[in-house]
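A single protein chain has been omitted from the complex, and every remaining protein chain is retained in its original position.
Order as written gives the chain letters A, B and C; numbering starts at 1 within each chain.
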Amino acid sequence: MTVRIGMIGPGGMGQAHLDRIRTVIAGAEITGVSDIAPDNVRTVCEKYGVRGFDSSAELIASPDVDAVMICSYGPAHEADVIACIEAGKPVFCEKPLTPDAAGSLRIMEAEQKAGRRLVTVGFMRRFDRSYSEMKAILDSGEVGETLVIHNRHRNPGVPERYTWDMAINDTGIHEIDTMRWLTGEEIVRVRVDKPKKTTRRFEHLQDPLILIMETTSGIWMDDEIFVNNQHSYDIQCEAVAELGTIRLSDQHAVERTGVLGRHNVLTMDHNQRFGGAFVTEVQQWISAVACGEHTGSTSWDGYAAACVCDAGVRALESDTWVPVEMIDKPDFYA
Amino acid sequence: MTVRIGMIGPGGMGQAHLDRIRTVIAGAEITGVSDIAPDNVRTVCEKYGVRGFDSSAELIASPDVDAVMICSYGPAHEADVIACIEAGKPVFCEKPLTPDAAGSLRIMEAEQKAGRRLVTVGFMRRFDRSYSEMKAILDSGEVGETLVIHNRHRNPGVPERYTWDMAINDTGIHEIDTMRWLTGEEIVRVRVDKPKKTTRRFEHLQDPLILIMETTSGIWMDDEIFVNNQHSYDIQCEAVAELGTIRLSDQHAVERTGVLGRHNVLTMDHNQRFGGAFVTEVQQWISAVACGEHTGSTSWDGYAAACVCDAGVRALESDTWVPVEMIDKPDFYA
Amino acid sequence: MTVRIGMIGPGGMGQAHLDRIRTVIAGAEITGVSDIAPDNVRTVCEKYGVRGFDSSAELIASPDVDAVMICSYGPAHEADVIACIEAGKPVFCEKPLTPDAAGSLRIMEAEQKAGRRLVTVGFMRRFDRSYSEMKAILDSGEVGETLVIHNRHRNPGVPERYTWDMAINDTGIHEIDTMRWLTGEEIVRVRVDKPKKTTRRFEHLQDPLILIMETTSGIWMDDEIFVNNQHSYDIQCEAVAELGTIRLSDQHAVERTGVLGRHNVLTMDHNQRFGGAFVTEVQQWISAVACGEHTGSTSWDGYAAACVCDAGVRALESDTWVPVEMIDKPDFYA
Partner (left out) sequence: MTVRIGMIGPGGMGQAHLDRIRTVIAGAEITGVSDIAPDNVRTVCEKYGVRGFDSSAELIASPDVDAVMICSYGPAHEADVIACIEAGKPVFCEKPLTPDAAGSLRIMEAEQKAGRRLVTVGFMRRFDRSYSEMKAILDSGEVGETLVIHNRHRNPGVPERYTWDMAINDTGIHEIDTMRWLTGEEIVRVRVDKPKKTTRRFEHLQDPLILIMETTSGIWMDDEIFVNNQHSYDIQCEAVAELGTIRLSDQHAVERTGVLGRHNVLTMDHNQRFGGAFVTEVQQWISAVACGEHTGSTSWDGYAAACVCDAGVRALESDTWVPVEMIDKPDFYA
């Protein structure tokens, strides 16, 4: 069976998904796209030779669309995700599921009413080979209980419009989801420490900052978020367990030696570092849809990430721990 | 356009390709299979829900087959490849193209007569990310001329039936093709040095051995072939150029520290090490077929590898250099 | 000139120093030893063929002693260090200079009265090749301002008598001194986070713990102290600056591949990891003494470390930042 995909909001990330589906993904074809910007619809339709829908509602309702990918602006997610649920169509929604926890709660309610898990949130790191291998080792029990996890999320630079809260909501959210997934636990409180700031970028930004998180069982996790390091997209993760530590490797394909010393070119953005993870993520979603199954992160994962982000943003203005407020996990997501 | 694939000889490697096409390759579907063993045809047809052809000839002739993959035993390749050429259908043939150079010559003649490149030989390392990155750096000119390349091809173990010449024809052939591709030059002479042999495996085998090759411009290349190293499938390559050296990294996704020290699990076979390369290889072939283009290694590459292997096998019995005998490259393959 | 050394309290560390002086240090000879345990004096005198003094006072006063090394129990340091100062003799005192800040203050007063820097505290990491190289890069200014430093101090295991405060006073003190030296700044506040504890060792201990420190200019530093990691003495340090990051390498002399994978034997204690640093530390001190100069860390460094440790121990019982209380730095130590 070929899964027929409709895409809402094909911007940069969305078009990258369209390119993947056309060139390296099995079992899918693109039916059409919609966008609040009619110009963009026209451009994308021409480029990919697909149909343009006048609205997301029309796209979701189309009998030629089996499943929907949502790559639009965050605040627009909730209505379209709920429409997909009500139409009984699987939906892949880019992160964040919703900008705040309340919207995700409403999505969970709709999904529970539908009685079937239809929503997948686009947290691609769960599909990265190195993170997956780390999780497999931790899950195997061979290193005992996990006690501490150290993360680094570094970018070469961000534009001036990047605001303080985006360090949590757009950047740290990746570690928030990855830590929940790696440990299988919820995050119960967070703190933000504020180191000396870099002088090499916009004055308004506290950069770097350290997001500190604690899980239900007390696992302590830090995330150094430094979005103007001037040199590379550098993602690190080291899990310290009772009997051993596991860390992501440097991920270099080759090693060079020359007048610059022993040196390697670094990745500069998430597409370079997680290109393989994006392909696996979309492929697994397509394959699952074809079998009527669910894969990847759920609405609950989207909700939980939003709750931790809410606490993280409050922690930006605090010098101490901020508790994460969230409902008990519905059995539906157990 | 969906490319409809017929496969001849779906053994272990062939079924791995079928699995890839069904699960992670865009733009292809499997029409049917043929095999000299009717039982295997039945098994594969049931497993994949595809049609069984009574013979490779029937499969090649079928109007439901756009392109053919040949994964049968080496001596059977020639006839089927030529039949595909005569039918005007693109054909992907696993290595070796033919067991000796003469067969490959006949394939080239048929292909030139057809006037179009239809044959792709399955040298998957050309599609490996690390080798590709190495080639890009060498091709960029930033390190000057390549002078020396060191290779290691190590396997944990081989079965008792593995004979001396297989060290060249089955194992070393990968470096033979990769070196021609990396340097863009032909190999003009080879020698084989015979180190002290391991006592940890079958008495009949000279293992390890060192295959030494020289290209047209004098690039010197060695290949340590050690197929019973007891521990891992370990592929290494280091290119020494006038201004720098480039080597394949260790390819670890994670690094562990524990009671075993700082340690990493190693790859144990080519599927683990080159799994990604196989996917890229097949995807690029499918995509090229869909556009009426050629990709990957040609009949000439298959022929040249066979000529070097012939010299390599003669070098097993010699203590000096053995020249590689081959025809001049036809303009058709320029 | 050969510097004639008297040693007070030659236990394990002291005898290791004696061995160094006899076998790999230029310009020194051992005159004699003293110890509160007469049996130990006898044993050491026999082993090294040196004179035993009846008391540390007698040793310090001896005209055959040019300089003194103090390797006794911490609470005994103060009196002997002050006696050396009053005798005008250079003294190398193992860390901690004194168990609390008050004792170090009194030492500083005596030293200022003497009008000459005579005291060197045994913080050996300042002499380690890898830390020194890191400091040279940071000091060069090529990576801009330092913003964050991550440390790990891991031991395979500690004995049952190891108490919670020793994680600060005996273990973390090394990072406390190293961070002051690397950054050239004082530490102004500290906190201690308490992760989930390991179940693989004594129940009474909170292990691991995270010591967090902030300097005058706001550099944020963490130190994961995990003293029962079951596998290795693992010291890590990564400095994050505005334009680049520097971290200690893995320090392996060789890399092995075998049935355990790619693996390396780890260091198991400070002698293995910092053996070279100990030699350099003692050699530089001897060479400086011979020229009438001072080298290494001062009484002020010993005092400052004690002040930070005091705050760190208070932070063990707190869930927030604890300020470091210390006097202004006397001009004498500028």
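Note that in this section a residue touches a chain if its C-beta (ideal position, glycine included) is under 8 Å from a C-beta of that chain, and two chains touch if they have at least 3 such contacts.
Model, not experiment: these values are computed from the prediction.
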**OP:** Could you tell which one of B:212, B:260, B:290 or B:316 touches the chain left off the display?
**Re:** B:212
Original post:
Which residue among C:110, C:124 or C:143 touches the omitted chain?
Top reply: C:143
Original post:
Among B:122, B:244, B:258 or B:312, which residue is in contact with the omitted chain in the full complex?
Top reply: B:244
Original post:
Which residue among B:38, B:88, B:141 or B:195 touches the omitted chain?
Top reply: B:195
Subject >> Touch list for chain B against the chain that is not drawn >> reply: 144-148, 150, 193-200, 208, 210, 212, 217-220, 222, 224, 226, 229-231, 234, 240, 242-245, 319-321
Original post:
For chain C, which residues reach the chain that was dropped from this view?
Top reply: 21-28, 129-130, 133-134, 137, 143, 243-259, 276, 283, 287
Subject >> Interface residues of chain A (partner: the chain not displayed) >> reply: 230-232, 234, 250, 252, 257-266
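In this section, only the chains that are shown with their structure count from here on.
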Subject >> Closest chain to the centre of mass proxy, which here is the mean CA position >> reply: A
Original post:
Centre to centre, by mean C-alpha position, how many angstrom separate chain B and chain C?
Top reply: 58
Original post:
For chain A and chain B, what's the span in angstrom between their mean Cα positions?
Top reply: 37
Subject >> Two or more partner chains touched - positions in chain B >> reply: 250, 252, 257-259
